[in-house]
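Okay, here's the structure, questions in a sec.
Excluded from the complex is one protein chain; the other protein chains are retained at their positions.
Labels A and B are assigned to the chains in the order they are written; within every chain, residues are numbered from 1.
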Amino acid sequence: MTTMRRRAVPYLLISPTVALIAVFLVYPIASVAYYSLQHRNLTRPWADGFAGLGNFRQMLFEDEVFWHSLGFTAKWVVAEIGLQLILGLALALIVNESFIGRGLARSLVFSPWAVSGVLTTGIWILLYTPSTGVLRFLGQPEAAVLGNPDTVFPAVVVTELWRGVPFFAILLLAGLQGIPGELYEAAAVDGAGRIRRFLHVTLPHLRDAIVLATLLRGVWEFNNVDLLFTLTGGGPAQVTTTLPLYVAQRAVDSKDFGYGSALTMAGFVILLFCSLLYLRLSRFGEER
Amino acid sequence: MSADVMIRPGTRAVPAGTRRRRRRDPGRVLRLYVPLGMYLVFTLVPFYWMLVFALRPAGSTDPVPWPITFEHFETVWNDIGYAVFFKNSVIVGVWSLLVTTVIAVMGGYALSRYRFRGRGLFMVVLLCTQFIPGAMMLIPLFSIFKSLGLINSLASLIVADTVFNLPLSIILMSGFVSAVPFTVEEAAMVDGCSRLRGFLAIVLPQLRPGLIAVGSFAFIHTWNNFLFALMFVSKQDSFTIPVGLSYTIGEYSADFGALAAGGVVAALPVVCVFAVVQRYLVHGISAGAVKG
């Protein structure tokens, strides 16, 4: 009896989640999979019908933008996650120290994270656009960083860092609280310097938090449409088009829902593969 | 690691080096204040620019908002209807925060503490829900909400945002639960506590930083969600702030002053609340460390 009950506990605990996912997410996800095999285009209703693998064939063999967007997505995710992790970790370590004004500093450096994607782009467009921006005060009245294919990538990366670094910093700061102070003291007694304490105490303890944060944030950045959509619209000339942004252009703007679904499924498979691989390689959750 | 470490949570947060108060240490200035100062500039310049646009008269191009005007705030609050949007955003955000956090603690605890059948699958399913952009699921979601009679109400937004926040929140929460050693709970149970009481009395307080982090993620995602807010609601007095923001910029309207003022209204309360809450992200403030 008690073992039965004990076995049921985890299932009871996850039951609300399972119920919500079953009711609200299974059907929508299945419908995307279904439409990826269909021609479904609001602008060509006469051509709707079963497509088989036609959408995928078009995507893989005829669509240059797909391949280009895939490459850019990889570049985008790697750059964002790498920089957000490094800066976020540094920031977490700094504001975890005690110093005068720490509370204020912490509030301020975390604050961009409370700003929505649309608003973030709104502010940064004002900053970047020559006629409204700050560059003219730096002696660059003509610099159009968003219009120049050479500068647009750093410009969008910096914008997303502004909002994204606090996410990492918050998570890692919360993670730092789980490290017993005694470990540092023991390490200090052993004569370990600051860097060795970081490498041998802090980092190993943060490993799971880092793996989780990079994974979730990686998925999130992969699918992050709102920022790029309003900041550059994927331009100029599609140099900043990620796969999900391309999905939005096909499925929402061009109303080609079938093809958009096929592109979405491609993203789904890629993310699933990469996530499982990442969890395996990072040995997440082992030897606790 | 012994259980007695855990009984004094206040001591855990503070790395050894900081106990020695070496304020004059030049290394400390280089290590802390210089990078922090640089980062603060990066953080604050965009905010300052938003304030400049929000506070200076339309047509001005000065880098200093002088003379200050509140006309843009009057526009967004009264003409565009931010007063109502703001209230709706608070309702949706707070409800979603509460529901998400409670369910996420349950799920996160299960994932972290039990090795049950289907656990791996559950993890993967949670991840999979994050792989598809919301825009692609809009129409089927709309149909589901409609058949449940939830369309056109703030409830639809609360439910939708909770559903989309949950997977991420559970996974994060499981990480935080794992960081609390099981030995502590065991000790409590040995003392005769039920598992639930042990959890509430011992684990939950330790989870505080995690609760703050996860709860605020849930709140902010909801607070900022534009797509659902516009698509599931077709009632002017049920819209939220992101919809209001989208009014100010578009074809035939380029009111940057209103955009910035709306942005201040959208961001300021969250920044302020978070400024209060962030102190709980760190253990041990009350246990003698320097107050910030």
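Going forward, a contact is a pair of C-beta atoms (placed from the backbone, for glycine too) under 8 Å apart; a residue touches a chain by one contact, two chains touch by 3 or more.
Please note the rule applied: contacts and distances are computed from a predicted model.
Of the candidates "ATP-dependent helicase", "Fe-S cluster assembly protein SufD", "Sugar-binding protein" or "Purine nucleoside phosphorylase", the chain left out of this view carries the UniProt protein name "Sugar-binding protein". Within the whole complex, the absent chain has one touching residue among A:138, A:195 or A:237, and that is A:237. Within the complete assembly, residues 58-59, 61, 79-81, 87-88, 90-91, 94-95, 97-98, 138-139, 142-143, 146, 151-154, 208, 230-231, 234-238, 243, 246-256, 276-277, 280 of chain B touch the chain that is not shown.
By the touch rule set out above, chain A reaches the unshown chain at residues 42-47, 125, 129-132, 141-144, 146-149, 232-238, 241, 249-250, 252-256.
Following the convention adopted for this analysis, only the chains that are shown with their structure count from here on.
Separating the centre of chain A from that of chain B, both taken as means of CA atoms, is a distance of 15 Å. Touching chain B in their complex are the following residues of chain A: 7, 9-11, 13-14, 16-18, 20-21, 23-25, 27-29, 31-32, 87, 90-91, 94-119, 122-124, 126-127, 132, 134, 137, 162, 167, 170-171, 173-182, 184-185, 187-188, 194, 197, 208-209, 212, 216, 219-220, 223, 225-226, 244, 247-248, 251-252, 260-261, 264, 267-268, 271-272, 275-276, 285, 288. Interface residues of chain B facing chain A in the complex, by the touch rule stated above, are 1, 5, 11-18, 23, 31-33, 35-36, 39-40, 42-47, 49-50, 53, 61, 63, 103, 106-107, 109-111, 113-114, 116, 119, 122, 124-133, 135-137, 139-141, 144, 159-160, 162-163, 166-168, 170-172, 175-176, 178-180, 195, 209-210, 212-213, 216-217, 220, 223-224, 226, 242, 245-246, 249, 256, 259-260, 263, 266-267, 270-271, 274-275, 278-279, 281-283, 289-292.
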